[in-house]
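These notes are about the structure you will find just below.
Every protein chain of the complex appears in place save one, which is left out.
By written order: A, B and C. Residues from 1 in each chain.
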Amino acid sequence: MGRTHSNAFSQVSHFFDLPVRPVLQAVCARNVGRAEAFAKQWGYRSVVTDWRKLVESPDIDLVDIASPNDTHAEIAIAAAKAGKMVMCEKPLGRNAAEAEAMVAAVEAAGVANSVWYNYRRVPAVALAKEMVDEGRLGKIFHYRAKFLQDWTISSDLPQGGEGLWRLDAAVAGSGVTGDLLAHCIDTAMWLNAGIGEVSAMTETFIKSRKHNLTGKVEPVGIDDASAFLARFENGSLGTFEATRYARGHKALYTLEINGEHASIFWDLHDLHRLQYFDHRDESRTRGWRSVHITDGDHPYMKHWWVPGLQIGYEHTFIHQAADFLAALGEGKSAPPTFREALRTDYVTDAVLQSAADRRWVKVQGAGAAHAS
Amino acid sequence: MGRTHSNAFSQVSHFFDLPVRPVLQAVCARNVGRAEAFAKQWGYRSVVTDWRKLVESPDIDLVDIASPNDTHAEIAIAAAKAGKMVMCEKPLGRNAAEAEAMVAAVEAAGVANSVWYNYRRVPAVALAKEMVDEGRLGKIFHYRAKFLQDWTISSDLPQGGEGLWRLDAAVAGSGVTGDLLAHCIDTAMWLNAGIGEVSAMTETFIKSRKHNLTGKVEPVGIDDASAFLARFENGSLGTFEATRYARGHKALYTLEINGEHASIFWDLHDLHRLQYFDHRDESRTRGWRSVHITDGDHPYMKHWWVPGLQIGYEHTFIHQAADFLAALGEGKSAPPTFREALRTDYVTDAVLQSAADRRWVKVQGAGAAHAS
Amino acid sequence: MGRTHSNAFSQVSHFFDLPVRPVLQAVCARNVGRAEAFAKQWGYRSVVTDWRKLVESPDIDLVDIASPNDTHAEIAIAAAKAGKMVMCEKPLGRNAAEAEAMVAAVEAAGVANSVWYNYRRVPAVALAKEMVDEGRLGKIFHYRAKFLQDWTISSDLPQGGEGLWRLDAAVAGSGVTGDLLAHCIDTAMWLNAGIGEVSAMTETFIKSRKHNLTGKVEPVGIDDASAFLARFENGSLGTFEATRYARGHKALYTLEINGEHASIFWDLHDLHRLQYFDHRDESRTRGWRSVHITDGDHPYMKHWWVPGLQIGYEHTFIHQAADFLAALGEGKSAPPTFREALRTDYVTDAVLQSAADRRWVKVQGAGAAHAS
Partner (left out) sequence: MGRTHSNAFSQVSHFFDLPVRPVLQAVCARNVGRAEAFAKQWGYRSVVTDWRKLVESPDIDLVDIASPNDTHAEIAIAAAKAGKMVMCEKPLGRNAAEAEAMVAAVEAAGVANSVWYNYRRVPAVALAKEMVDEGRLGKIFHYRAKFLQDWTISSDLPQGGEGLWRLDAAVAGSGVTGDLLAHCIDTAMWLNAGIGEVSAMTETFIKSRKHNLTGKVEPVGIDDASAFLARFENGSLGTFEATRYARGHKALYTLEINGEHASIFWDLHDLHRLQYFDHRDESRTRGWRSVHITDGDHPYMKHWWVPGLQIGYEHTFIHQAADFLAALGEGKSAPPTFREALRTDYVTDAVLQSAADRRWVKVQGAGAAHAS
C-alpha cells in the first residue's frame, strides 16, 4: 500500500489542477534500510523509523497511514492530537471500538481526514453513483456484492509477519470480513443505503498454520470466508460474500444493483467497464450495455487519455488524493471521512457477531430495516 | 410446459436410438377446444378433459404431469396406484408433505418415475457433473447459485389463473423458492453434496395484486425474492438467491463451484458454454476457459449437429426423455426419481421456515453439516 | 443436411400455424439400407435410391435437395421440368454457369423455389435486417464477415467420399469460398447491398491428401482459405475471410456492420445474441448492447419459449420451412429464390477468378461500385 499511496501523491499534480501541491516530505518504516531505499525510489525528502517523529514534526501537514490494521488507531489518534490531517488505509479500525476512538480524535482536533476506500474512485463505480443519485434505477430491490480471491488455498502458506499479516487475527482484526467485505460494504452503503441487519456465516477452512513470527503451528484466528444476507434501510435485499478460497479469482470484486427501471453491474477484473441495463430502452433492441469508461464525460476520465484507452488500479488512489486536495481547498474532508468509514466497521462487527451467534444482528446506529 | 414435454417425446426418437419408442397417445386439458387444437398440432391420438380417464385408460403406460403444482400429488398418486409410470414437472409437491406421499405411492406401486429437473440435462451442466465426479475440482469450498428474473416487477400484473398461477400461493405452494430455487437446489445437491442447514430471508415486494379468478385485489402470498446461506454436508459453503425483481435478467440461472484445484461456472443465458478454470494449467497462460459445448465428446452432443453449432432450451427435455426411455430398457428410473426430488422439497421447506422464523434451520434428513 | 431438413419439415407444424402442412413422403439415398433406416427414424413414408423416381412421382410436390454440390443442378433442373417445387442446399451450383441453368429451369417451369441460406433466419440476423431496413444505422461505411473453422488442419485427413466431399473440388466446386464465404456473401448482400468488385487471395495449405475414392494421394483442388476486399454498390467497404485453418474456431461466422449512427455485430457461436451500438444513446451511458434474442418481439421468437430461453442451430431451418410454406399460401417463393442465390455464385466466381489472376474483378451483373 505504501507504493499506491506514494504513487497517488506523486502523480496527482501531473494530471489534476489542484489548489494544493503535495510534497513527499518523509517516509516512515521500521527498517531503516528499506525506508531509505523507498525514499530514494519515490523522492521522499527524509526518512524516519519511528512514526512518533512524523507526528511531532512541524514540517509535516498530513499523516498518511498505510501500515497494518493494528497500528491505525494509535497513529491516527496521535496525529490528530498533533493537529495533522490524517488519511488512513481501510478498514478504519480492527473493530468499531477502535474506529470510534479514531473518529473522536479527528473530530476533536478538527483535522481533515479520509479513509482509502479507493474503489469509490473507480470511474465506472463513480458513474454508477451518479446514475443511482439521478434516480435512473428507480426503487432499488436488490444489491449483490462479492469479493473473491484464491491466494490462501495452500495449507503450506504461513501466517503472520511481512506480507502475511492479513492472516494474523491479532494484527488484522478479522479475515476477509474486514479486508474484503469492508470494501463491498462501503460501496454498498454509498451507492444504495444503510444496512439495517445481517445474518452471516463465516468459515476458516484451514484451521492452523505455521506462524512466521513464532515459528510454531498455531490456530488460525481469521475468517477465510464470510457471507451474509442483509436488509438495507431502504427495503432492498443484499447478499454479500468474500473468500480467499475461490479458485480462479484473484481480486474479483463484483457488484450489482437491480432497480425498478434499470440495473448496473461492475467487476474489478475489468474495472474500466460498467454494465448497464435500462428497461426504458426500446424493447426489441434492449440489452445490457457494456459501457467502456474511457470518455471525457465519464468521472475523472477527462484527466487521462483519449477515448478507448483504459486506466488501471492505481488511478483510484490518484483520484482519491485529487479529491482530498480539492476538498482541502474548500476547507473540507473528502469522503469517506472517518465518521463515514466507522459505519462500515459497525456492519463488519455485526457480521462477525451474527456468524458467531448464528442469528440475525441489527447494525449499530442503523435505522429500522424494512423487513416484511 | 405442455409444449416442451410434447416436443421431447416427439423428437426423442429422431435423435436417439432407444429401446422404446414413445407414442403420443392422449392429451388431457380442462378446455376441450384447446385440448383438441393441441392434439392436432402435436399429433396426439386422442383427447380427454378429466385426467382420471387417462389414469384409468389401459392404453396409457406413462402419465406425464405438466399441470400446476397443486395437481401434482393427486394425479401422480392416482397414476401410480393404477400402475402407470409417472413423470412430473418440478417441484414435486407444493411442500415436502405432498412430495412424501407421492414418493410413497410410486415406490409402493413399483413404477418408473422421474421429475423434470431439466437443467441437469443441459450438456454443459452434465459435463460439470462429470468433472466434479472425476475429482478434478478437489475439495469443494464454495457453491453459488442464482436464478434471476424480472417479469413481475409491474404492480399491474394480476395473480392467479391462466399463465399466472405461479403468483398464487395456494396453487404454486410458494413463489420463487419452489419455482426457481428448487432448480438451483436440485443441481447443487447433485453436483456438490446434500445441504445440511440454511439461513434464509424472503421478501414480497408487492403486497397485494388483483386476483384473476376472484376479480378482487388480494394479498400476495408468495415470496417474490428468496435468498439463503447454506452449509453443505461436505463442509462447503453455499449462497443461493432467486428473485423476479432483477431488472435485465429473464432467466439468469447461474451456478459456480470453487474447488481446491479448479472452478466451474455456468449460465442459462448462454447455456451452451461452460467456464472452467484449472489451477493445474501452466501458470503463465492460465485463465478461465470458455468451453463451447458443441463437440461430439460433450454429453448428449454426438446426437446433434457438427461442432460449433449450438442447441437450445428444449433439448434438455429431449435429453431427459431419452434418459428415461433408456433407463426403462434396463428396468430402472432415470434420475432424479421422486425420492431424489423429495430432498429438494425438504430444502425449500427449510428455507421458507428459516425465513419465517429468522433462524438457521436444519434440513430434514440431512447428515450433520460441517459447521465450524 | 438430411437431418436438418427433415427436422425442419417435421417440426414446422408444431410451432407455426401455416396454410400448408408438409408430409414426409419419400427419402432418397443411394444406399438402400441407410435410406430405410433414415426413413424409419424420421417417419418418411417411402424410400427410393434413384432421385429420378422422386422427380417423376405424382405424389411428390416438393423436391428438397440436400446432396453434394455436384448433384444440385441436374436434380433441380429435372425436378423443375417435372413441375415440382424445388428447395436446394447452398451454394446453388458449383459455379455461376450451373446456377444460371437452374434459375432458368425453375423460372421456365414457374415453380416455387428457394435456397437454404439458413443464417438469414437466425432471429438475431433477422432483427439486424429489420434494423438496417428501418434506416437505424444511417449510411453504411463498413461490412465485415468471417467464417472460421479448424477441422482440416491435420494432413492425415483424406479427401473425397462420404463426409469428406467438401475437400474434393470436383464435387464441391470450390473449398471455403463456396462452402463458407457463400453464406457470408448471401447475408452481406441481403443486409447491406450488392457487391461490385473484389480483390481476393486464396490458399491451399496442404497441397495433397489421400483421396478416399481412389485410395491414392492426389493434389488438393480446393481452397483451404479465402479472403477478399470488396466494394459494395452503396459505396461501403467490405472485408471477407473464410478458412478451415483457424485453430479454436469451429463455425465462427461473424458479421459486423458500421453505419453513420449505429453498428451491429453477430456471431454464430452465440447465435442468440445481437450486439448493437447506437451513437444516439446518451453519451455518458452509451455502450454496446448485448441483446438476448429470446423475447416475443424478436423475429420468430414468439413461436418458441419464454424470454431468456434460447434456441439453437436447427431452428433456422425450421424458420425457413415456415417462411416457404407461408409464402406458398400466397403463391410466392420465400427468399432467397434461385435467382437471388445466383448473385452469390457470381460473387464467389469473381473471388476465385480474382485470386487466380491477382487483380480486382468486377462481379457479373453488379452495378457500378462506388470506388473512389
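What we mean here is this: contacts are C-beta pairs under 8 Å (C-beta built on N, C-alpha and C of every residue); 3 or more make two chains touch, one makes a residue touch a chain.
The shown structure was predicted, so the numbers you read here are calculated from the model rather than taken from an experiment.
Across B:F38, B:Y143, B:F228 or B:Y276, the residue that sits in touch with the chain not pictured is B:Y276. Across C:R3, C:R120, C:R166 or C:R231, the residue that sits in touch with the chain not pictured is C:R231.
From the options B:A82, B:A96 or B:M131, the residue with contact to the chain not on display is B:M131.
Among the residues A:H72, A:R121, A:H211 or A:H249, only A:H249 touches the chain that is left out of the figure.
Set against the missing chain, the residues C:N69, C:S174 or C:T243 yield one that touches it, C:T243. For chain A, the residues touching the chain absent from view are 3-4, 6-7, 10-11, 13-14, 41-42, 149, 151, 249-252, 268-273, 292, 294-295, 304-315.
As for the chain not pictured, it touches chain B at residues 127, 131, 274, 276, 278, 281, 283-292, 295, 297-298. Residues 137, 141-142, 144, 148, 150, 153, 199-205, 225, 227-229, 231, 237, 239, 241, 243, 245-249, 258-263, 277, 279, 288, 358-360, 371-372 are the ones on chain C that touch the missing chain.
Simple rule for what comes next: only the chains that are shown with their structure count from here on.
Computed from the mean C-alpha positions, the centre of chain B lies at a distance of 37 Å from the centre of chain C. For the pair chain A and chain B, the distance between mean C-alpha positions equals 40 Å. Residue positions of chain A touching 2 or more other chains, listed in rising order: 288.
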